[in-house]
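Quick one: the structure is below, questions incoming.
Here the complex is missing one protein chain, while the rest keep their positions.
Chain nomenclature is as follows: A, B and C, assigned in order of appearance, with residue numbering initiated at 1 for each chain independently.
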Amino acid sequence: MLEDTIYFFYDLVQYFINGLAQGSIYALIALGYTMVYGIIRLINFAHGEFYMIGAFLGFYVVIAGHSLWIAFPVAMIGSGIVAVIVERLVYRPIRSAGRIPALITALGTSLFFQYLGQGVIGAEPKAFPSVINDQTFMFGEIMFTSTQIIIVGVTFVLMLFLWWLVGYTKVGKAMRATSYNREAAELMGINTNRIISITFFIGASLAGAAGVLVGLYYSTIEPMMGLIPGLKAFVAAVLGGIGNIPGAVVGGLILGIAENLVMGFWASTYRDAIAFAILIFILLVKPTGILGKNIKEKV
Amino acid sequence: MLDNSVILETKEITMRFGGLVAVDNFCIQLKKTDLIGIIGPNGAGKTTIFNMITGIYTPSAGDIILDQKSIKNRRPAVITQLGIARTFQNIRLFKDLTVFDNIRIAGHFRMNYGLLSSVFRNKKFHSEEKRLENETLELLEIFDLSDKKNYLAKNLPYGMQRRLEIARALATRPKVLLLDEPAAGMNPKETKELTDLIRWLRDKFQIAILLIEHDMKLVMEVCEKIHVVDYGMQIAHGLPKDIQGNPKVIEAYLGTQ
Amino acid sequence: MNSSFIKIIKNILIYLGIISLTVSNAYSNKSKPTIDVGAVFAMTGPTATFGQESISGIKLALKTINKEGIAGRKIRLILEDNKGEPLESANAVRKLIDMDKVSVVLGAVASSNTLAGAPIAQKAKVPLLTPSSTNPKVTMMGDYISRACFTDDFQGVVMAKFAKETLKKSRAAIIVDNANDYSKGLAKVFRQKFQEFGGTIVSKDDFAYQQKDVDFRSILRRVKRKKPDVIFVPGYYTEVGLILKQAHQMRFNVPFLGGDGWDSPKLQQLAGKEAITGHYLSSHFSPDDSSPKVQNFVKEFKKEYNERPGAMAALGYDATFILANALKNAKNLSREEIKVAINNTKNFSAITGNITINKNRNAVKSAVVLKTTPAGNVFVQKVDP
Partner (left out) sequence: MDYIAHLTLNTGIFIILAVSLNLINGICGQFSLGHAGFWAVGAYTGAAYSVYMALPVPDFINLFISCIVGFISAAFAGVIIGVPCLRLRGDYLAIATLGFSEIIRIVIVNLDVVGGARGFTNIPNWSNLFWVYSWVVITIIIIANIINSTHGRAIISIREDEIAAESMGIHTFKYKTLAFVIGAGFAGLAGSLFAHAQQFLHPNGFTFLWSVIILLMVILGGLGSITGSIIGAIILTVLPELLRFFGETISQWRMVVYSLLLIILMLARPGGIFGKHELDIKSWFRRSKL
């Protein structure tokens, strides 16, 4: 009996650690979601595909024999550039047409990249080479790997960077102004189109970084890989309060941990159901998310 | 019954948003055919008072009595059905619908046929729709909007949109009509017409009217009694001529020297 | 209201007209110098990897077959994508039968897709041969439906027997892909047979994951708690590779067993060198098989696609040859006679074994048990039905 209890706590900690690593990846994708939503109120369904593009860019750089120090920037800049192009060609013209047409366009863009990926690079999963020496650390019954540490670390650093960028720099101030009231920001001399492009670039770069991390962590990448994490990241963003940077990270971590607890103690069959149930619960109880602020509609 | 019985009364209603007190202990009484104005500087909490009366906000404290019954925790739709109609400061018409449909929608809750009748188009459906159509046309005639019947609401000139909104509110057959800055954005000629319209409405429909207005001239001319609010507090009430000379009111509007 | 009725009917008529025009232009008055064979596979969508691999095998086989042709006529492949979805599969099968007037349909991989298409082929009396749908229900749809592979039942028995009798293991855990009918079918048979042979299954319910999952650490942790000495994972290599890798990191030291879903060179890549060693799978053929037929296939496949062939490719290849053989033996090329010829396939020597189609239209052939190594799977034993 006592042994069972001890095991229970060991397991709890273990699932927590696993969830932290998985949640960090959701968080990285969610950061981009939340930034884009925050600034133009668009659920950018194609965001999961930026993550996929980042993963493949990283993959090809590594395959070509370069180190991770090159793979990361290439993946981040590459998916950032793709995002900027998509924003320029597709989202900017549709922006004035309202939110629903923009949402549909985002769905179309997402499908486009998925199927383009399948056509160009093939549907079969590619094995991401293990370029770092993945060490396993054991503390009694609890185990974690160096990749897990890297993932959590990178996420944390990138979140802090973003937090600083949005909160304490001129660009960040312009972003906040654009998000609050685009017309007013424009009148204040802010080039809002440029700010929106920058936001897309940064958001997609983070997703690109997440793509490479996922390649390292799970060692598999494929063109459809963005679909589910994209949805989950959106759930995470809503969970934490959409438009809110620390919120996206908190939401991602909570989601990751909750999923791992469900898988560990119950059945993974219901894992996605639980993720959506959490989402619905949050929406009903506190629609602005855990860290979001309450806004009343003005009458 | 006495003709001048109180129809609507707010008893010390208070509205708090977090720490901010938007309206503090506001009291007002409307008799059956009263025409009362609420004035006050921007952000004084006037619209919040309307929102509480119409049920969009629930007051943090106090009570609202309509026809001797509390309507404090009722939904806006129920309050409208019980007899309070309103217009909005920033005109909330159904912009993409016709003038005719705007008015017909306001008659909805008095329609007496069910969903099945609308599917099977029975006798009841046709007679009720006919009745609504007649009432609507009548009202449009009164408001001089008959020839604009099939225009989309958004295509009407501004003054006409205001008029349509008032007509729409009246189509709910209210006992009390709340007008939120009806003259906002109107030119002097339109304002003059509005002044006449408001008086005429009260006499024709025998209703109580409560209006919020910035245009002092209109308020002074049309209202029989005026309440002044500032920072959510009622700082004065009385007859227009009394209000005009009240130092507190002047201070609220012009600031202290 | 009346006017909108008319509108609707008008719309329908117009669009029917457009279709029939397009179609009749393209398909009328065509004499057929070729034998048209339809293929329905997932070329796009989440399960496209299996469809694309199968098609590689089929095309390779056709290349050889069409060198000579069937009585001077070449086989023309008409490929339709089903996106891995049941509805699309049904549409594709209908299109092939109705528009292209194909003689035979090959497809699909996922049993859910084949099951959606099978009733249509049966009703239209067009033979449908599936290379790799292992759900027993598929061929129960009627006499025009047959398969070139064994069923879930057989593989489950093979691995249960192997675990108990060859590896001498007694406590098995089962990790199943819950969204996958193939995986659930195998798991069910394995559970039943392993217990019949005297083994224990460590948990009442199978441990479950879902296709497309990438993180299995928490499930594996639960499995470890039950202290099994062998673990049966009848999934597809896309997930199994990751399971093996993560299990290795978690210091599992028991063998993992699986079915033909494991059989792809990608498994080695996904799991990595350290994690891949010492597990077993049942499959249709072994690339190490020294028979010239198999060696030739492996060589040609490598030449064509620069990859080692997996099970799906081999099955696609074999199904095409079974079909070619049937076309040669058929009295004439009517669909009815082709069906008879396919169902009469006896002892046909193919790369996945000597194939006989039995009275339930399932392929009866031997299975092989392979052991995983970093260089590829190596042959352990052959199990006859």
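Couple of notes before you dig in:
Definition applied: a residue touches a chain if its C-beta (ideal position, glycine included) is under 8 Å from a C-beta of that chain, and two chains touch if they have at least 3 such contacts.
Here the structure is a predicted model, which is why all the values come from computation and not from measurement.
Put simply, the hidden chain is in touch with A, B, C once you look at the whole complex.
Among the residues B:T10, B:T80, B:Q161 or B:Q234, only B:T80 touches the chain that is left out of the figure. Across A:I17, A:A127, A:I190 or A:V235, the single residue that touches the chain missing here is A:V235. Of the options C:T49, C:T130, C:Q155 or C:N180, the residue whose C-beta touches the omitted chain is C:N180. For the chain left out of this panel, the touching residue among A:V90, A:I121, A:A177 or A:I290 is A:V90.
Touch with the hidden chain on the side of chain B covers residues 54, 56, 75-77, 80-81, 85-86, 88, 92-97, 101, 104-109, 111, 113, 115, 117-121, 125, 128-129, 132, 168, 172. Summarising the interface, chain C meets the missing chain with residues 1, 4-5, 7-8, 11-12, 15-16, 19-20, 22-23, 26, 43-44, 78-81, 83-87, 90-92, 94-95, 97-99, 111-112, 115-116, 119-120, 124, 135, 137, 178-181, 184-185. The set of chain A residues touching the chain not shown comprises 41, 43, 90, 93-94, 97-101, 103-105, 107-109, 111-112, 114-116, 119, 231, 234-235, 238, 269-270, 272-273, 276-277, 279-280, 283-284, 287, 297, 299.
Everything below uses one rule, namely that only the chains that are shown with their structure count from here on.
A summary of chain positions shows that the Cα centroid lying nearest the centre of all protein Cα atoms is that of chain A. Centre to centre, using the average C-alpha position, chain A and chain C are separated by 35 Å. Within chain B, no positions touching two or more other chains are listed. For chain A in complex with chain C, the residues that touch the partner chain are 7, 11, 14-15, 18-19, 22, 115, 118-119, 122-127, 130, 134, 136, 143, 145, 214, 218-220, 222, 224, 227-228, 260-261, 263-264, 267-269, 271-272. On the side of chain C, the complex with chain A involves touching residues 42-46, 48-49, 51-53, 178, 205, 207-210, 212-215, 217-219, 221-222, 225, 238, 241-242, 245, 249-251, 266, 269-270, 272.
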